[in-house]
Every structure is written in C-alpha cells, then in structure tokens.
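The following block contains the structure, expressed as structure tokens.
Removed: one protein chain of the complex. Kept in place: all other protein chains.
When the chains are written out, they are named A, B and C in that same order, and each has its own residue count from 1.
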Amino acid sequence: MMRKIFAAGTLLAVSAMPAAHAGATLDAVKAKGFVQCGVSTGLPGFSAANDKGQWAGLDVDVCRAVAAAVFGDASKVKFTPLTAKERFTALQSGEIDMLSRNTTWTLTRDTNLGLNFAGVNYYDGQGFMVHKSLGVKSAKELDGAAICIQAGTTTELNLADYFRSNGMKYQAITYDTSDESVKGFEAGRCDVLTSDQSQLYALRIKLKNPGSAVVLPEVISKEPLGPVVRNGDEDWLKVVRWSLFAMINAEEMGVTSKNVDEMRKTTKDPGKQRLLGLSGIKGQGLKLSDDWSYNIIKQVGNYSEAFEHNVGMGSPLKIARGLNALWSKGGIQYAPPIR
Amino acid sequence: MSEMMQEKYAPGTHPDWEPPATEVGVIGWMRENLFSNWRNSALTLLGVYLVYLIFVPLIDWAIVNADWAGDTRDACTSGGACWVFVKVRFNQFMYGFYPAEEYWRVNATAVLFALMILWLTVPRIPLKRVAGVLTLFVFPIAAYFLLGGGVFGLSEVETTRWGGLTLTLILAVVGIVAAFPLGIILALGRRSEMPIVRALSVAYIELWRGVPLITVLFMSSVMLPLFLPEGVNFDKLLRALIGIILFQASYIAEVVRGGLQAIPKGQYEAADALGLSYGKKMVLIILPQALKLVIPGIVNTFNELFKDTTLVLIIGLLDLLAIIKAALEDSNWLGYSIEGYVFAGAVFWIFCFGMSRYSRALERKLHTGHKR
Amino acid sequence: MTDRKTHPASEEIPAVQLQGVHKWYGEFHVLKNINMDVARGERIVICGPSGSGKSTMIRCINRLEEHQKGHIVVDGTELTSDVKNIEQIRREVGMVFQHFNLFPHLTVLENCTLAPIWVRKMPKAKAEEIAMHFLEKVRIPEQASKFPGQLSGGQQQRVAIARSLCMNPAIMLFDEPTSALDPEMIKEVLDTMIELAETGMTMLCVTHEMGFAKTVANRVVFMDGGEIIETNDPHAFFDNPQHERTQLFLSQVLQH
Partner (left out) sequence: MTDHTDEQAPAAASFWRDPRKRAIVFQVIVLAIVLGLGAYIFHNTLHNLEKRGISTGFAFLHNEAGFGILFSLIPYDETYTFGRTFLVGLLNTLLVSAIGIVLATILGFIVGVARLSHNWIISRLANLYIEIFRNVPLLLQILFWYFAMLPLLPHPRQSLAFEGGIFLNRRGLYLPAPVAEPGFGWVLVTLGLVIAAVVVLRRWAHRRQEATWQIFPVFWTSLALLIGLPLLSYGLLGAPLDWDYPALKGFNFQGGMTVIPELVALAIALAIYTAAYIAEIVRSGIQSVSHGQTEAAYALGLKRGTTLRLVIIPQAMRVIIPQLTSQYLNLTKNSSLAPAIGYPDLVAVFAGTTLNQTGQAVEIIAMTMGVYLTLSLTISAFMNWYNKRMALVER
C-alpha cells in the first residue's frame, strides 16, 4: 500500500524498470525511437564529446552501429555519460539500454551483476609508461618506483599483484581522474604512469612533449573491453552482439562505407551477399530489417574504419592494431560468420 | 582683527588656513597611506614587489602572449594561453549538450530568473510577497517545463543533455529554492517547545552539517537507488538534487534560526496578545521579519553551494568544471587543461564575487535600516 | 467607541477575577495568592517596586504568562490550557506594552488591521475603516501609511493603543506604557489613555505615573514581593497609606 502511494507520488520523476523478458528491450527501443546508450564521461578515442556536443569514439561507434541496425539511422541514439561507479546501476535499473564504456569482461561481472557481455570491441591490457630519460626498458626494472594511477578500477589491484609477484616495491599515488594522473606524471611526481595501454597512448598526447615518454612492452593484465546489456533479454543481446560482429566481418571481407553501395549492386561473392542481407537469413533472425548490416557499414563503417578513425593512425592517438588486428592478420579479433 | 579677516576672505578660504600640501592631494594621500613611517614604507615596497611578482607573468601568459584566433589547436603557437580551446567550446561550457537550436529556452529561463531576482531585490518594485511566491513555486515549474520540454510543442530535452554553466546554475538555484521551505520548517522545529520535534530537528541539522557534501553526493548516487523500492529509479539529476536539497536544508535552517533569534520577544508577545494563532503569528509577523534579516546569510549559503556544485563531477553530472574536464578528453584538444581551469575559475569568481558583494551591501543596508 | 459589543453577563460577572493565583519561575515565587476582582468599567492602577510581580500579574490575565495555581476568569471565561479559551480571551483583552512592540515590517494602518482581518475575519475595507477611526481617536491618522520606524516613541505608543482598540476589546491592559518614553512624549500618551478612560473602558494599568493614577483610577493596587499589599481608592492611597511598605514606596516615588 505504502509502496503504491510512494510510487504514485513520485510518478513524475520516476521511470519504472522495464521487465527483462526476451524482446522487451528491442520492442521498447523501437517504440521510443532511439537507443539509450551509456558511455564514459570522457575517454580519448573511446568516447568524448566534440565541440559540437556530438559524441565520438570507438565505444560510441558500437552504440551508433546498434542504432543503425535497429532504425537504419545511426543518429538515433542518445548518450548517457556515466562514471565507473554508476555504470552497472544505470544498466540494471533500466536507465540505459546498453552500456558501451570500456568495461572489462570478468567472471564476477558476467555472473554476479545480472549482466551480459555482448562481445569484445577492444582487447586491452594494463601497461606502463615511463619517462624516456630514466632509460628503463622493462617493467622488471621498476623496483622502488613511484607510480601514478587513476583510482576506481582494477588497476590498483593488478599493479599490487604484479609488484608482489616480482618481489618489487613501489609507491602508488592514486588520483581521482586520468587527467590528474597524467599531470602528476608530467610534473615528475612519479616515474611511471600505469593504465590500460589504450589509455597510455591517449595520455601520452596530453604531455607537452609526447616524445619524452615511452610505453613499456609489458602488459600485466587482460582487459577485454566490450558492450554490456541486461541479463534475460536474449533478443536484445543478439542485436548488440551481431552489430559488432557485422563490423568485424565487413573488415574481413573488405567491405567499407565507401565501397558498400558498389558492392551491394555488383557483388557475386555469396559471403558478401549474406553480409549485406542480399541472401541467407538476412535480418529475420534478429527481428530487424534485411538491410540492417548494410546500414551499419554504410553509416558507421567497418571495424577497421572505426578503429583507425578513432584510435588508430587516422587519429591523434596512433595506436597500432596489435591484438585488435583480425585473426587473419596476427591479431585476435575474430567474429563468427554471418550465414 | 578676526573680524577683518573674515571680511577679506570667505569663510575657510584664508591662505594661512589652507592645509599644507603634504596633507592633501596625491602626495598627502601617499604620505598618509603608504609612507607614514619607515615600517609602513617597507610594507608598501613589499606589497608593490608582490604585485609585480604575481601579475606581470600572469598578464603576460593570459593576455600578451595568448592565442585568440583560429579554431584548431594548430592555431596555438605563441606559448601563452590557448584561448582558442575555450572559444571553440564556449557554447558547450555554457549550455552543455543542450541542442543548439534550443539555446533560446535556456536563455529565456535565465532571463526569467534574472527578472524574478530583480523584482525581489530592487526595493522600488512593489508586491514582494507575490514575487516571493512566484519565485519559490511558479518559476521552478515553469523553468522545468521550459528546459525539459515535452509540452506546448517544445521538443523534449533529456536531463542528460543539460550541462555546463546551465547545470551549475540549475543545481545551485534548485538546491537553494527547494531547500528553503524545508529549512524554515527545521528552523522552527529547532526552536519548538516540543522536545521530540526539537530533538529530531537538531539531529537532522547536525547530521547533515557534520558530513562533507562529497559523501552526500556519493550517497545520493550510489545508495539512494538502494533505498527505493525495487524498480523505482530516479533520474540522475534528480538524485543529485535530492542529496543537495537535503544537505542544503540544514544550512538554511541554521541561517533562518539566526534570523528567528534576532526577532525580539516583544514581537511574539504582541502577536499573542492580539490573539493570533501559532501559524498566523509565524507567517504574518515573525517570518517576514526574520527572512528579511537572513537574506545576506542565504546569499552566502548560495555562494557556497554554487562553488560546491563542482563536486557533482564525481557522480558523472557535467557541470561547468566537469564539462571542461570532459572537453579535455577530446583527442583533438588534449593538454589544454590550464586554460580550461583558469576559465572555470574566472566564471566561478565572477558569480561568487558578485554575490558576496551584493550580500555585503545588503548587510550594510539592513544594519543602517535597523538603527532607524 | 462605535459598536462596542454588549456582553450578555456584563452586569453580574466582573470583567476579571483572580482567585488564589500563584506563579513560580522555577524556585522563585513570583505571585503569591493574588485575589482581585475587577468590575466592568473599573480602572485600576497597579504600582509597586520593580520585581514585585505587577507585570507578571497582568500578563497572566491574557496568558502571556501561565499561572500554576488558582483561577483566573476573564469576561466570564476561565483561563485554562484550552487553546480555544485562550484565543477567545485574547480577542477580548487588548494589551499595550512598554516597548510598543509594533510590527516594524507593516505600516501603521496594517498594524491596526492585521488582527481584525486575520482573527476577527473582518473584510479589509471594514477593518481599515475602523482602524482609521481609532487612529483619529489617538490623533495620528495622517501617519497611517508610514512605518513604525518613522514615528516618534510617543506616536508609536499611541498606534499601539489604537491597534489594541481595533480588536474592540472589553478590557485593556497597560504594561508600563510610558516608561520607555522621553518625558515630553509621556504626556501625549497619558492624554490618550485618559480619553480612553473617559469612554468607560475597563483598564488595568501598571504604571509609576502617580498623577495619572490620581486622575483616572478607581482603585490603586500596591504590590510588593509578589503579594498585593494594599488596595485603596486613589485619594486614600496617596494621602493615607495604610501599610508601611506602601508609605516607604510612595515616599521614594513622590520625592521627584
């Protein structure tokens, strides 16, 4: 009774959590006409707002891909900037439809939080950046170093584990945000800056003289980052998962946003035909229109395009593909086939 | 003899009566205020040196050597401040991610608010009580619909797109306005003769005043969802506002209590003797006087809250400082944080300085008003 | 006074009855067994050294102070902790304070119309008409739109009297109305009070103005140490005080 009164009293401001049965999210998303996507409040290359207030980045492109698949329009997505602390609550409570915010796929998160990881859009790992002048070549030489960290993730634990297992000592200066940690590093407060490797490259650009620092080769943890959805809604999970896979498959087949129209008209390749929804199961299995994957490639691009444009050589970050190269090119990005 | 003098010269203009040059004009002023003795002179020189030490490099960096033109980072070459970054992002810092074609709604709200404040503060405009009621009850609703849209053909703008200085102002204004009634109730409760009511009020006030706002914001963002029934979830902005309002109410309660204490006992007695009930006594006699007394205190509280809104960045709301920080994550503009922070500092300073000036002027006015 | 209400029992029941009233402030016994009847139309002046309990006594009559023992009956209604009775009695009893206690945020006119409008539920026009009537009585109608802070002390006190009269009270209490005033202003207030007395208003007045007592009072009550020492008509009281404490007090007061 009291609950009812309370709920009625706060009706204006309250959004009830959508029931998490299969298809509910997809239907709800279609009904409201846009995807509500949780992103980072700011992470160079992954999600950041440009001066026109448009969000851009590798994580953002996953959201846009989903919107393109569902609506045929990559712009039908709204972004909710989230901090690390809030991200899971926001997803659990239905505030957002999907979370695309450099979230590491771990057992605990997959099982205990009522969440489902839809795939991996970036294989990352914790690394170290040092001042070049120290002449350090390997993380093993870092005994006694002062290390700048950004608080609030598993970074601190990985670091402690690594130094303990190698019998080394360190001094950790834990800042609230990445911006402060890189400034601390630049000001010489610490010898080493540790973060996910993708971030180290981004943080390096923030230095007045980016050439004065080097990223060490060691990677001390596995950080597969990917989009997340709520548990118990298979249909929605599959839409998000295959939106990502479509981008990777497109790269593998050499279909880009530039040549996709041409391909669609001319291709005789059965694989490409299936990818572009010209034959095979098309959009039926995902309860989407047949041109869902075409829309993704046309409007967002394939994985390689998104990567290069946001974090790769076409961006200020200039991160090498590394682990994120296709399986066929020495990396581990591998998407199940569309057939 | 003196009569003769007065005949020759108008009163006070006799050449012998003029003050010596060392007492008037620039020199006299300097002697009096800067070099009255050797210690004073030393202090003056020290002061001048300090000014030189601080302001010359500052002006050099911020103005002389700064870059203003252009719209990419390539335009920043001189080594001074790169104001291009602020220029390019200016709208975002002001409006957050509010759609550009809807900026007029934010502006309209701000103008509306400014008009209400003018009405409330300029002594010549009548009907203050009407203005008070409008500001407290009508304006917030109007502002909510104007900014949020979804009615009267206004397109909807979700609260996640509100940001920048707009959000800072919303947080501070709503925080104060909504906390006001609660603060008054608490202040009355603290002065109540009912022991349980008094104890609860004291406990509430001391509890909230005893903890830092940062933990309150933590609580509202992380714990509030746990307090509510399953499936009920507030909008993020509202969650933060609830925390700020509950927190702020305790500060307002203490300010109002000060005002209530300053009302002489005779006012209560006269109201009683006229047969006014408790509620009428408070609403008609005591509160109007007390609230007038506490306006400077309220402005100061507002000032504090305004600065404290910078803390909402820890719960992912993009207020002025947070949106500047977010802009610093744009890979095209990495590394211009000093310009961003200086800009934030300047904006905050202008607002807070203005408010503290106003509150002090008001205090002085109330002070003289009382002597009458 | 215009439309004075006729009280049903106005002839039989005294305006105020105090029976065996005691009051303590913690350990301090302020009022000791006070017994007094005030008839309708009677004008009583209460005097005594400071701290004798005279203010406390009249403040008990409209319940600004609460007595702990005994009975106080005002206008036929007994003062109990009953809120309705208290409100009823306060409506019938006007009070004028030493420090005027005008409401500084309201104009003179608003000071006068506030209670009639909010307590008596009178229409605003009617309340203003009555207020102007009484402001004329106290001879300051031209100040109606000013704020109390703009008036002299004597004017303020006259407004305070008018404010009480606007409630059309059956009884008026005066708690040292002139002791906060400069000498030249005392007279204007006393004149107003004398005029009021001439209308037949029931008045209880705590004052040291012995001249006023001689001209106006039906009875003078002398209090000391929380007790009523002596009650007498003014002539007998001043010319032939019975009690030696009264004699001592009068010798000190009348010296100047």
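FYI, a residue touches a chain if its C-beta (ideal position, glycine included) is under 8 Å from a C-beta of that chain, and two chains touch if they have at least 3 such contacts.
Keep in mind that what you see is a predicted model, and the values were worked out from it rather than measured.
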Notebook entry, point to check: Touched by the hidden chain, which of the shown chains?
Noted result: A, B, C
Checklist line | Listed residues A:Asp97, A:Asp191 or A:Glu305, member touching the removed chain | finding: A:Asp191
Notebook entry, point to check: Which is it among B:Leu134, B:Val222 or B:Ile242 that touches the chain not included here?
Noted result: B:Val222
Margin query: Can you tell me which of A:Leu26, A:Ala145, A:Leu193 or A:Ile220 touches the chain that was removed from the display?
Written below: A:Ala145
Next item on the list: Spell out the interface residues on subunit A facing the chain that's missing from view.
Entry: 2, 84-85, 92, 112-114, 134, 142-146, 148, 151-153, 156-157, 159-161, 164, 170-177, 180-181, 183-184, 187-189, 191
Check: Residues of subunit C in contact with the chain that isn't shown?
Finding: 17, 19-20, 22, 33, 35, 67-72, 78-85
Next item on the list: Mind listing the subunit B residues that contact the chain we can't see here?
Entry: 33-34, 36, 40, 43-44, 47-48, 50-51, 193-197, 200, 206-207, 209-215, 218-219, 222-223, 225-230, 303, 307-308, 310-311, 321, 341, 344-345, 348-349, 352-353, 356
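Throughout what follows, only the chains that are shown with their structure count from here on.
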Item checked: Central subunit by CA centre of mass proxy -> B
Item checked: Cα-centroid distance, subunit B relative to subunit C, in whole angstrom -> 48
Item checked: Mean-CA-position distance for subunit C and subunit A (Å) -> 82
Checklist line | Junction residues of subunit B, two or more chains touched | finding: none
Margin query: List the residues on subunit A that touch subunit B in their complex, please.
Written below: 3, 6-7, 10, 13-17, 41-45, 48-53, 78-83, 85-86, 89-90, 93-95, 176-179, 183, 202, 205-208, 315-317
Check: What does subunit B use to touch subunit A in their complex?
Finding: 88-89, 92, 96-98, 100, 158, 160-161, 221-222, 225, 229-236, 238, 313-316, 318, 322, 325-332, 334-335, 337
Margin query: Under the definition above, what is the set of subunit C residues touching subunit B in their complex?
Written below: 62-64, 87, 90-91, 93-95, 97, 99-105, 114-115, 118-119, 149-150, 163-164, 167
